[in-house]
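One protein chain omitted, others in place.
Let's look at chain A:
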Amino acid sequence: MDVLLAILTLFGLYGLTTLGMAVIFAATRVVNLAQGDLIMVGAYTAAVLTGPAFGWRVTLALVASAPLLLLIERLLLRRPLADGLATMLVTWGVGMALRQAAELWFTSTSRSVDAPVGGTVTVLGTPYPAYRLVCGLIAVAVIGLVLLAAYRTDWGLTLRAVADNPAMAALLGTDPRRLRTIAFILGGLLAVLAGALYSPLLAVNPTMGFGLLVPVFFGLLLSRPGALGTAAGAALAIAALSVLLRTWLTDVLAEVFFYLIVVAVAALRSRPWIRRYMSWLTRVRVPARAS
């Protein structure tokens, strides 16, 4: 049970961030390298605004970040969008600017945030810190809502259409620019939410998001572009792999095996016969679902 709860908590953090990145990638074909730094923005908002209750701080983090994300998208990401690599570098620059700004305003000394819910709860006989459970559950609920929106709403249909074929989607009347703006804001907000929500578990400092990028990238690497469900699934697999390895092995060995396994899976997936087999699976499933 312990292990399942640990996976839930870690999946919440990885899942929100990976899903956010996947939403942005689906709509814009841009890997948002500032995603980790948006986690930092959320965490600092929760750490600095000590007055309001924790729930309000999380809400404030989201409300304050939305215009910032809009500005970043409108001012910096519109022009170089034709070139994916250039845009990726722009997001890298945005991340650096956010880190430096945080260092300038708050120094690089780590801060901590008190958990709004203290104590432990017993889940099927296993005592577990209450707040870890709460933030894991909230994160999973948000991930579920985003997936629901992606697969059961018009907006989600448009997003998937743009992800699949932007030119065709534009010809059929979708405004890809508007969609990209919304996707960037939504994707960024998921990272901000992850940062604010998980701030009581982490050390809040300007570089805190940087280390979280690696598992998130692996999650994105293992998912299919545009298929948000696979991004959430990949994040779950990454969280489970990390927790299980660290339960069975020492942290140092677990890290080695973690990288080995993820790289091996990524390499195997790109083999032509496995790729073909996976595409057959997808083709068989689509008409079955439609019927």
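One rule holds in what follows: contacts are C-beta pairs under 8 Å (C-beta built on N, C-alpha and C of every residue); 3 or more make two chains touch, one makes a residue touch a chain; residues count from 1.
The criterion applied here is as follows: contacts and distances are computed from a predicted model.
Asks: Which of "N-methylhydantoinase B", "Cytochrome c-type biogenesis protein", "Pyruvate,orthophosphate dikinase" or "ABC transporter substrate-binding protein" is the UniProt protein name of the chain not shown?
Replies: "ABC transporter substrate-binding protein"
Asks: Please identify which residue in A:Leu19, A:Val146, A:Leu159 or A:Leu202 touches the non-displayed chain.
Replies: Missing-chain contact among the listed residues: A:Leu202.
Asks: Using the touch rule from the top, list residues of chain A that touch the missing partner.
Replies: Missing-chain contacts on chain A: residues 2, 6, 9-10, 13, 25, 29, 31, 33, 84-85, 88, 92, 96, 103, 107-112, 115, 120, 127, 129, 131-132, 164, 200-205, 207-208, 210-214, 217-218, 220-221, 224-225, 242-243, 246-247, 250-252, 255, 266, 270, 275.
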